[in-house]
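Here the complex is missing one protein chain, while the rest keep their positions.
Naming follows writing order (A and B), and every chain is counted from residue 1.
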Amino acid sequence: MSTASAVVVGESRWANRMWGALAWVLGLVFFFPVFWMVLNSFKEEQDANTAPKLFFHPTLDRYKDVTKSAGGLLSFGEAFTNSIVIVLVSVLIVLLLAIPAAYALAIRPVAKWRDVLFFFISTKFLPVVASILPVWILARNFNLLNTRLALIILYTGINLPLAVWMLRSFFQEIPKELIEAAEIDGASLRGQLTSIILPMAAPGIAATALLCLIFAWNEFFYAVQLNPVHGSTVPIWVTTNISTRGDFLAKLSAASVLACIPVVLAGWIAQKRMIRGLAMGAIK
Amino acid sequence: MTTADATTRTVRPGISRRPLSDAWRRRLPLLPALVFTILLTQVPFVMSVYYSLTDWKIVPPSPREFVGLDNYLHHLFNDHFFTDAVWVSVRLTVFPVIGAIVLGTAFAMLLDRNFFGQGLVRTLLITPFLMMPVVVGLIWKNQMFHGLYGVLNWVIEKLGANPVEFVSRYPTVAIGIVLVWQWTPFMMLIMLAGLQSQPADVLEAAKVDGAKPFAIFRQLTLSHLRPYIELGILLGTIYLIQVYDQIAVMTGGGPGSTNVPYFVFQKSIGGGWEFGQASSYSIVVVVASIVIATIALRVLSGLLKGEEIA
Partner (left out) sequence: MTAVRYDDATRTYEGTDVAAVDRLNLDIGDGELLVLVGPSGSGKSTALRMLAGLEPLDGGSIHIGDRDVSNVRPRDRDIAMVFQNYALYPQLSVAENMGFALKQQKVPKEDRVKRVREAARILDLEPYLDRKPKHLSGGQRQRVAMGRAIVRRPAVYLMDEPLSNLDAKLRVQTRTEVVELQNRLGVTTVYVTHDQVEAMTMGDRVAVLRNGVLQQCDAPGTLYHEPVNLFVAGFIGSPAMNLVDAGEQRPLTLGDVELEPSGGLALPDGVITIGFRPEALTVGDGPLRAQIRTVEDLGSEVFVHVAIEHRGDSVPLVSKMSPPFDGAPGDNVGLKIVGTTHFFDGDGARIGSTPAALR
């Protein structure tokens, strides 16, 4: 921890306030596009599609517009259901696979753990877009196009390297003596995991799960290539709110707010954990 | 008294089974994740290699014939669209990474003090990273950069200048700005972790030793932040090389905004339908990524080595 008390001896109150004010100004400016998007979501289209207006008659109609189902098109309900299922299941699977793997790399390391770790990280260097063709062909051959399963599998694959890397460093934080004591007491791998490792690494696991959730929820490319008809996710749904005829900015803003709320709220609430997670998981 | 070798397991009543050798016990938990990843990443890769050695086209339909290295030798480097895409990739990776790190560090330093509402400011600052890339692309294009109603142009007009069609006239810059906006929070969090991991007493010692705040930053903090900056560069590069979403929704390709992933997409299932050639481009990208990866791995191993000494 670097900052101690709010009062620094010898620093004038004025200087302290100035830095604080600067932080506020920059924060607000940086946040502005989000703020404006939320504002626009409550406007009539004619209010949104003109020179920027701060004052207007707010309405919830845009939200109604984007959430009502229009026959044949992807509906808000369908997209959200798909996304929720796909994301939760894939994050669950990621944890189920990554936790034992992280154990094998941190607590009782295999012989070439560094190489294995490098391998995992290196898979992220292969651009997703480069593999789309084989993936698409395989998906078609296995009848997985337009299914949730396809995306579940792919999202698991995308997040696994990150999860393994982060969980490994969290597990490393656990004092070796605790594990050794458990070994002596006869605990099996599962016993050690449940009684010692998971409880102690719980914040780290939460941070890892949150990051995987963010990436899976926001993923667009695989979703739009593989699931354009069924099993479509929220990112796809957002893009259906653009239209070539007529104004759409307010509707788009409303759709965007709905699409982003789950992850943004989760991120806001779990901020501190996520910071700790990125800090420890990434650095070590 | 049996001298059982590693493969036989004799079970005798009252005596527990001879366990799997220690090495295998250690490997076992790793296998599911490892096997999954290998299947999911290596199989498509091998398929891509195979396709890249053919002249597979969908339009006009023709039988797929094996042509060896034809794609690589004759088409690849003559295709100036490809080299253009490479340049765009470079510009859309290097500058946003640098921009996000510089801005992220600045924000982290501002946030690293105690002031009223510090948590709230931090909440505001991390939000762009949490938002959906397609949303970010669409919002910036239609709300901020818009030629007529865009917020930026409103400010520009108030300052007396003429409005600018950002996305159509300066696609690279526009996308670059969006990427910086979205990735600065990520870098900020990494730098914040770095700043907060500095031992407080070292900073106090520097104060007692007479160092002014800027001198402390330059002489102590920066070198402490080095591994964090390297990590930011590593992770930022990995993710930014693959940017697709923002390009798709903001410009749909086009000169100045087509990076290599988008180009490969265009060449294959995005309308070009030239699977053979597109695959060869993919493989080139993979090779290039491996080269970059090797360099980055040196950075990584430096980071990992540091953890053993400390």
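Definition applied: contacts are C-beta pairs under 8 Å (C-beta built on N, C-alpha and C of every residue); 3 or more make two chains touch, one makes a residue touch a chain.
In this text the structure is predicted, and so the values were computed from the model without any measurement.
Contacts of the undrawn chain with the visible chains, over the full complex, involve A, B. Screening B:A23, B:A161 or B:A205 for touch with the missing chain picks out B:A205. Checked against the hidden chain, the listed residues B:A23, B:L69 or B:A215 yield one contact partner: B:A215.
Taking the whole complex into account, chain B touches the unshown chain at residues 199, 201-202, 204-212, 215, 219-220, 223-224, 309-310. Of the residues in chain A, those that touch the hidden partner chain are 4-7, 9-11.
Here, only the chains that are shown with their structure count from here on.
The distance from the centre of chain A to the centre of chain B, with each centre set as the mean of the Cα atoms, comes to 15 Å. By the touch criterion given at the top, residues 1-6, 16-17, 19-20, 22-24, 26-28, 30-34, 36-37, 40, 48-52, 96-98, 100-101, 103-105, 108-111, 114, 116, 118-138, 153-154, 156-157, 160-161, 164, 189, 214, 217-218, 220-221, 225, 234-235, 238-239, 242, 248-249, 252-253, 256, 259-260, 263-264, 266-268, 271, 274-276, 278-280, 282-284 of chain A touch chain B in their complex. Against chain A, the residues of chain B that register as touching in their complex are 23, 25-30, 32-34, 36-37, 40-41, 43-45, 47-48, 51, 107, 110-135, 138-140, 142-144, 149, 151, 154, 181, 184, 186, 189-190, 192-198, 200, 203, 227-228, 231, 235, 238, 241-242, 244-245, 248-249, 260-262, 264-265, 268-269, 275, 278-279, 281-283, 285-286, 289-290, 292-293, 297, 300-301, 303-304, 307.
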